[in-house]
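A single protein chain has been removed from this complex, and every other one stays in its place.
Presenting chain A:
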Amino acid sequence: MTDLIQIKGVTHAYRTPNGPLPVLDDLNINVPEGEFAAVVGPSGCGKSTLTRLVAGLMKPDSGEVWLHGKRVTSPRKTVGMAFQNPVMLEWRTILQNVILPLEIVAPSMPRKDRVARAEELLALVGLSGFEDKRPSELSGGMRQRASLCRAIVHKPDVLIMDEPFGALDAFTREDLWQTMHELRAKEPFTAVLITHDLRESVYLGDQVFVLSGRPATTQYVMNVDYPGEGLRKLDGLYTPEAAQMLATLREQIQIAQGRQPGPEVH
């Protein structure tokens, strides 16, 4: 069986006035269908570049990105994206925001069906009754929930998330983690989550990829064996097994940071 997402030996450098700045170096990541991949690594190591490559928004200098057995060379309609900034369109209501991808991907879909689909998702994330509100009337956590709905409204095979919970307070973040699991249970999708929160990576990920410092390569892969049965519970994070996994990840991050000269250090 081939993996849904295959990142094969991807190397990429940005051109800067001071010469090329390599960000990815022979990066390999494979995600089987329906799995949730969490990617962690030192800041500035090229994690966001990775999301843009998978989304087909840019091409790597060398190496290949494959989705569903097809090489990615340009944007595809089967991808959903969520960012740290929920990027709500302020002039649209929440419902209209969630519908947006359908207007592009399924222009012939009847309006009634679009609305029904969006309402169904909004209900799943607990935003029933807020359909006609403007984004500015909602809290940051609610906006991010709506943005997740928008990312999966067109049933993408791949959901790409770039630190979507990074700007939220700890309690809201944990709420949204749970929402994420509930969404996955009802709407199966394959996901790549970029994060710098190790607890988040363990709680949400089936696999955790630790990237090395810049230029990033796959330094360590952990298969998460989450404690407990069924839908993952937050309590699981406070078990010795989880503590063991977090310790291992932290150690790997430290190794990754040690290798990196670090542009932040002046």
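Definition applied: a contact is a pair of C-beta atoms (placed from the backbone, for glycine too) under 8 Å apart; a residue touches a chain by one contact, two chains touch by 3 or more; residues count from 1.
Just so we're on the same page, contacts and distances are computed from a predicted model.
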UniProt protein name of the chain not shown, from "NADH-quinone oxidoreductase subunit H", "ABC transporter permease", "Sarcosine oxidase subunit delta" or "Electron transfer flavoprotein subunit alpha": "ABC transporter permease"
Selected from A:K8, A:R134 or A:H196 as touching the chain missing from the view: A:R134
Hidden-chain contact residue, picked from the options A:V23, A:A55 or A:A191: A:A55
Per the touch definition above, residue among A:T16, A:S74 or A:N223 touching the missing chain: A:S74
Absent-chain contact - pick from A:L100, A:V115, A:A167 or A:I255: A:L100
Those residues of chain A which, in the complete complex, touch the missing chain: 52, 55-57, 74-77, 79-81, 83, 85, 87, 89-91, 100-101, 103-105, 134, 136-137, 150, 154, 160
